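With one protein chain removed, the remaining protein chains of the complex are shown where they sit.
So that you can tell them apart, the chains are marked A and B in the order they are listed, and the count of residues begins at 1 in each.
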Amino acid sequence: MIEPLFASNNYQVACKLLDAATLRHEAIAANVANAETPGYKRMDLAPGFATELRASIARGDLAQTAANLQPSLEEDTHARSVRPDGNSVEIEHELLEMNRNSAEHEYLTQVVTYNLKQLKMAITGNNSAP
Amino acid sequence: MSPVSSVGSPLTSLYAQIAGANKAPPVLPDSLKVGAPTTAPSGEGFAKVFDQLIGTVESKQTQANAITQNVLVGGQGQLHQSVIAMQEASVAFSLMVEVRNKLVDSYQELMRMPV
Partner (left out) sequence: MNLISGIEITASALNAQKTRLDVIAQNIANAQTTRTPSGGPYKRQLISFETSLLQQTGDGQPALHGVQISSVTSDPSPGERIYNPQHPDADSQGIVTMPNVNLAYEMVDLITATRAYEANLSVAKNGREMADRTLRIGQ
């Protein structure tokens, strides 16, 4: 009876993408930390997660497959090695990605908060203070 | 109307369940029509619904506790998963509390009815 309350598509997608955004920040932190380590290849989210999520939404079975859909990290094979020592990290690119990820994270927390506040308002019938 | 539409359908159906069990529905059900066979009173169905509600609230609380404990002891749990689970458990719990309040109110209203 409670589950349908939290089965709204946007809410589920936002929760999953929050997992991905947090993981992505860790990958970016590792990239920035190793910006000068010889031979280090940059890490990023595996593209399979996004495609699977989109396919799941298109099929309409997100509620069932949500538990199996987990973001993961992998070496970014598209990153060109711009330095002679084989390091493929470009620090400006990493900082831009970090800002983008941060903005996405903020947006996703807004979506989740919005859904939760709607539920609380509908249940208690008044604009409850935090 | 549009802000509520995203959570409209599950919630309105939920409220329809609660409303239907508490008051007489606007359309006379078959059980009350003259000559129709009597069926089980609607109170029985609602008790089952409420039991289910309590069970789901408990499982949501347990889930939130598990994730939170994972974060507290430094395990694999993520902060946002714990926060969201706690919020969901709180929403479920407040739903249960509101249902209980409505039940108590309607009981008191029934008691106030002159026989």
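As a convention for this text, a contact is a pair of C-beta atoms (placed from the backbone, for glycine too) under 8 Å apart; a residue touches a chain by one contact, two chains touch by 3 or more.
Everything numeric here is computed off the predicted structure, so don't read it as measured data.
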Omitted chain - touching chains that are shown: A, B
Candidates A:N10, A:N34 or A:T124 - the one touching the absent chain: A:N34
Residues in chain A touching the chain absent from view: 18, 21-23, 25-30, 32-38, 40, 43, 72-75, 91, 94-95, 98-99, 102, 105-106, 109, 112-113, 116-117, 120, 130
Residues of chain B in contact with the chain not shown: 71-72, 74, 76, 78-80, 83-84, 87, 90
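We take it that only the chains that are shown with their structure count from here on.
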Inter-centroid spacing, chain B versus chain A (mean Cα positions, whole Å): 32
Chain B - residues contacting chain A, complex: 3-4, 6-7, 10-11, 13-14, 49, 52-53, 56-57, 60, 78-81, 84, 87-88, 91-92, 94-95, 98
Footprint of chain B on chain A - complex, ascending: 1-8, 10, 15, 18-19, 22, 109, 112, 115-116, 118-120, 122-125
